[in-house]
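One protein chain is absent from this view; the other protein chains keep their places.
Chain lettering (A, B, C, D and E) follows the sequence in which the chains are written, and residue indices restart at 1 in each chain.
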Amino acid sequence: MDLQQPTPGGTLNAMKARVLTQALPYIMRYHGRIVVIKYGGNAMISDELRQAVMSDIILLSLVGVKVALVHGGGPEISRTLERLGIPTRFEGGLRVTDDETVKVVQMVLAGKTNKDLVALIQKMGGRALGLCGLDGGMLAVKKVESAIDLGFVGDVERVDTRPILDALASGYIPIIATVGTDASGQAFNINADTAAAAIAGALGAENLIVMTDIRGLMRDPRDPESFIPVIQVSEAAALRRQGAIDGGMIPKVECCAEAIRRGVAKAVMIDGRIPHAILLEMFSDEGIGTLFTR
Amino acid sequence: MDLQQPTPGGTLNAMKARVLTQALPYIMRYHGRIVVIKYGGNAMISDELRQAVMSDIILLSLVGVKVALVHGGGPEISRTLERLGIPTRFEGGLRVTDDETVKVVQMVLAGKTNKDLVALIQKMGGRALGLCGLDGGMLAVKKVESAIDLGFVGDVERVDTRPILDALASGYIPIIATVGTDASGQAFNINADTAAAAIAGALGAENLIVMTDIRGLMRDPRDPESFIPVIQVSEAAALRRQGAIDGGMIPKVECCAEAIRRGVAKAVMIDGRIPHAILLEMFSDEGIGTLFTR
Amino acid sequence: MDLQQPTPGGTLNAMKARVLTQALPYIMRYHGRIVVIKYGGNAMISDELRQAVMSDIILLSLVGVKVALVHGGGPEISRTLERLGIPTRFEGGLRVTDDETVKVVQMVLAGKTNKDLVALIQKMGGRALGLCGLDGGMLAVKKVESAIDLGFVGDVERVDTRPILDALASGYIPIIATVGTDASGQAFNINADTAAAAIAGALGAENLIVMTDIRGLMRDPRDPESFIPVIQVSEAAALRRQGAIDGGMIPKVECCAEAIRRGVAKAVMIDGRIPHAILLEMFSDEGIGTLFTR
Amino acid sequence: MDLQQPTPGGTLNAMKARVLTQALPYIMRYHGRIVVIKYGGNAMISDELRQAVMSDIILLSLVGVKVALVHGGGPEISRTLERLGIPTRFEGGLRVTDDETVKVVQMVLAGKTNKDLVALIQKMGGRALGLCGLDGGMLAVKKVESAIDLGFVGDVERVDTRPILDALASGYIPIIATVGTDASGQAFNINADTAAAAIAGALGAENLIVMTDIRGLMRDPRDPESFIPVIQVSEAAALRRQGAIDGGMIPKVECCAEAIRRGVAKAVMIDGRIPHAILLEMFSDEGIGTLFTR
Amino acid sequence: MDLQQPTPGGTLNAMKARVLTQALPYIMRYHGRIVVIKYGGNAMISDELRQAVMSDIILLSLVGVKVALVHGGGPEISRTLERLGIPTRFEGGLRVTDDETVKVVQMVLAGKTNKDLVALIQKMGGRALGLCGLDGGMLAVKKVESAIDLGFVGDVERVDTRPILDALASGYIPIIATVGTDASGQAFNINADTAAAAIAGALGAENLIVMTDIRGLMRDPRDPESFIPVIQVSEAAALRRQGAIDGGMIPKVECCAEAIRRGVAKAVMIDGRIPHAILLEMFSDEGIGTLFTR
Partner (left out) sequence: MDLQQPTPGGTLNAMKARVLTQALPYIMRYHGRIVVIKYGGNAMISDELRQAVMSDIILLSLVGVKVALVHGGGPEISRTLERLGIPTRFEGGLRVTDDETVKVVQMVLAGKTNKDLVALIQKMGGRALGLCGLDGGMLAVKKVESAIDLGFVGDVERVDTRPILDALASGYIPIIATVGTDASGQAFNINADTAAAAIAGALGAENLIVMTDIRGLMRDPRDPESFIPVIQVSEAAALRRQGAIDGGMIPKVECCAEAIRRGVAKAVMIDGRIPHAILLEMFSDEGIGTLFTR
């Protein structure tokens, strides 16, 4: 063979091999560690993005990372409530959840969104198990305290990590829908961001990755140059007090901050609109999102 | 103490102890064995009966029986379809299932019925995990062949028992909703009776218990005296040809027969309207239902 | 079937199922816990009571309780000593035990009483292993110190729980005869009550159940109304100082108190003359005996 | 140091090391294998010989051999029966065993002989567990068929090896007294030689060593020169037909032959009157006894 | 963020993620399987190529492939022999190996080449263990039979796979130098190609990858167009008879053919001069070398 005259395929291949090789230090860094991914937004709506995310987590699981996916289910819940003629009301970014609503939330989240993701991973060759906070009593909640009664909206009080760890130990990717129960067995809706933070903390995760629909945190949301690659939790709180963090972002920021407070080593907010944003974040030094640190 | 003067409580207690003692040989018989329970009908609708069933399976799991519960979800599915304005049509006892319908079926079965049962068991002190045929690729189906196109109604082609056995090994009662997927990843509704038979066969179950809303098989449905306590599979086929088995019963009878053909040791049809029918069947020699044998 | 006309069998069965169901919370409470039973008195002499006790412990072992049975052997030892022409003498409720006597004690306890119980359990379908304090060096003793030389009567100095835990882990009910050895290898007789307390303490047992031939502790032994259902260890000591506890009861009371001091959660003195007294105690809230607490 | 002038201690030590070194190939040969030792005769009566035997089996267990000791208890049983005034009768070398007798046999064998051996091993630093055929239902027997009714004398019908293997796996030397039970739970005396053969066969032992009070098999019992180091089972049968094997030896010969028939690789009859006869047999090529082969 | 204006880094990253994603099906295919790599030639001489090979096998081990590396050591052995003044002679491509030579071969292969590779992998973040055929008696050889006496050159007679499997089970990449011993303990040199085939066969490897210094098999070595991507073992034999396979290639071809005969699923000859040739072969459908099939 004349190495002087590489075929186009040869060129491509050399590049391909180089990329795989460059991934090596990142694979080593996360091998055997737990990574929790909060999945939502556009990455959940677009077919192409959804496939890219599932492909990323299958890849992570095969290279020895213990991935758990925590998801919400926004639009699908609203659509179903609407079709069922159940009126929806939001207060401070949180859905007011009466008895009828919480039943629909559970049904859609745990039966539709969750199991569809499981089916997609299985179809793509991965192995997944669809869990919700009711399974094995995973998420014990108490009613959210607030000025306006939000109904059956709960805060995570205790995470029983056994169902998640059992699934990981048996070789499955656990896909987690964020409904839980209080002591009386009543189901509650839980904000997926705060649930993800609580789960990541309870699991002692190495990394919490929160998928959003923006590039990351900005000092000035109108100025792309003001993107913040790394921020301390305390600084994020200051920014928020200054009003630099807009409404929709607050739960994401709070989620990352909470995870750090609960002992997670790294919490990152990434742009879920970019295909394979998870790999781009995890398999490079600079990452692509905003990293929260202590 | 004067044993001659037992207190009323004492009398009750003595009886209570005798009953527990009488349960001993039955506990020994099933200890460490797999028992699949097909749950449905009135036992699923009535709160009291539902609690009694869950209490029975928690008890079985605590005395060392490996119980798996397979459930359908009839009325809840129909109610949701109706509220969503999706028309339903049945053919030969099987729901004609278009794309929209199968999505609702999955959502209700796997997200509502299934997880509600899990929550109930957890609340009562047991440990349960809610699975459907999508989890870990448990139920691989192919489209039912029939003269009338039934849409996304599937026959179980292969059961991957690992998600069930993993759950049992980790100490959970697996609760199984009977939706599955074909090779393309398309979800299918599966008749819960036939799914239960396939699952029991694949697990090498000791016993399949099918809950119905009648006392059992009758030679003459109008004559209570004609109740059949034990029947051979071949004899059941003959009865069916004679028209002695009415429409609604056919899937139940077929389910028991199929389980026996797949190697399950015992298949029993019991009256789910009787509280604790499962214990009454398993913890007595004569049982309370119709036992199918080879 | 006409549910309005239950058959007599049906009535019985419904009751039976209800009893089993009522047992559920108690099974949950003790599932996976260690319970030590001190067996003796009439429950050991009467064939019917003996069978009831063995039936109870087989049942407990099948519902996941880790039961260890500690037994004495009173009458059988005396009868054998008598037949062998060896004179017996008691001092303060303790047998004065010369070299010839301790040999007979070991022989009868470990070879006759112990192995007969093992054979009975095996015959009834359970799995048992007959151990004594010599096996695996389980019971290390030192000579009892007392004004009168009691000969080879020992106090437990150290319990090596491994032979008991190994037997439990392999699925056997350990049946334990209370002879032990000192450092020189000399065999000693040990009071079965105190041995049971030491064993329960060393095992970190949830419960020690001491079978006696009276109903329980009385404030006034002549007045059945003065029965004490629950007593603190300190109060029991006071009662004893007041002379309210008669001679034969002292070792039982001391045994319960000692177990509590060694960290056992509950110690109960029950009336072994009542069939299935163990179940009646463990499977009800009120119990049937006198419960000692800290 | 001047190696030319070894001290007496040095000489002894060099020899000592050489002996240990010579043991190496034999240790390798038996490492991890099961060896059953039938213990009886003078080796059981003499204190010195008894200690030597126990020392041998502790050594074997420490060098990785899985030793199980099966013992009879002749003289002690007769002595106790006599003291209890129970008359004894032998038929064809087998004790006629009425109900009273079998109770004494069990008591002495399982409670005295067995546990004394356990205590001796423990005292010498080994770890032992005393079992009899009743424990875990180890020895299932049926009544010996013979012209004269021998009473409760049984043949081993089935060996449940689990109690023995459980003890070995937990690091104990199992010491086995040869009483068993029939299906009704009735205890039976079993000839220790035939029990040892059955146990060795069921365990798939590498070696059965039968301790006797003679040097081994002789072609002519009066001629020491006629000692037989190796014999085929068929040849032994011929010798017996010729009357060359005297009465007392018949059970030993039969025991070895039976073990070979049940698949034991080697069965050896050794002279238990020689201290450390077990080591002398196992740790040399030529052995010291008569080896039975297929 | 404006997705319309990707930064150059963004472009690169997207490509990078796509490459990783494309690797997914290949990772799944080899996950948990054993792959043996015969390492030699230029890939061993060039620093850059050596690093690329080690990077490839670390990557494979992290994505769950069980890789074992078998290496020769050509130039380094010759150089050392020369420096030591030991003359070398080759016969039919095999080194004539006298006693002095085999000692140097072992020393260089097992002490230098082997451990240098281990050190390189460790330095790059992988975990490796350096073994040769002497360790655990891994490679039992017999003298090669040939017209000319080749001295201590051996054929593998038996592979004890335990040292390799133990290393894999403990998480190491086993690096294997191909010296072995005969029954007398004499060391032998073994051709690394044939040793690799024997090892791959004994391990039941999924894949044997043989690194060479040519592009692969050609029908006409002078015509690059005649490259053979897939060939049957029988066809390769025919080509060899036709003289189309030149001398240096014969051992490589024979190695692949032998592996297939010993049950390895796939054997591939790849061009070790291409960086990351292993990944290029394993992570694409077409591969880059010549695949031998049954």
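Here, a contact is a pair of C-beta atoms (placed from the backbone, for glycine too) under 8 Å apart; a residue touches a chain by one contact, two chains touch by 3 or more.
Please read these numbers as outputs of a predicted model, since none were measured by experiment.
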Touch partners, limited to displayed chains, of the chain removed from view: D, E
Of E:Y30, E:F152 or E:Y172, the one touching the omitted chain in the full complex: E:Y172
Residues belonging to chain D that touch the chain removed from view: 1-3, 10, 13-25, 27-28, 31, 52, 55-56, 58-59, 62-64, 125, 214-216, 224, 227, 271, 273-276, 279-280, 283-284, 288
Chain E, residues in touch with the chain not shown (by the definition above): 80, 83-85, 103, 106-112, 114-115, 118-120, 122-123, 127-132, 134-137, 162-163, 166, 170, 172, 179, 181, 184-185, 187
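The criterion applied here is as follows: only the chains that are shown with their structure count from here on.
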Relative to chain C, chain with the most remote C-alpha centre: E
Rounded Å distance, chain A centre to chain C centre (Cα mean): 56
Distance from chain E to chain A - Cα centre to Cα centre, in angstrom: 42
Centre distance in Å when chain C and chain E are each reduced to the mean of their C-alpha atoms: 68
Where chain B touches two or more other chains at once, by residue number: none
Topology of the chain contact graph, where touching chains are joined (line, ring, star, complete, other): line
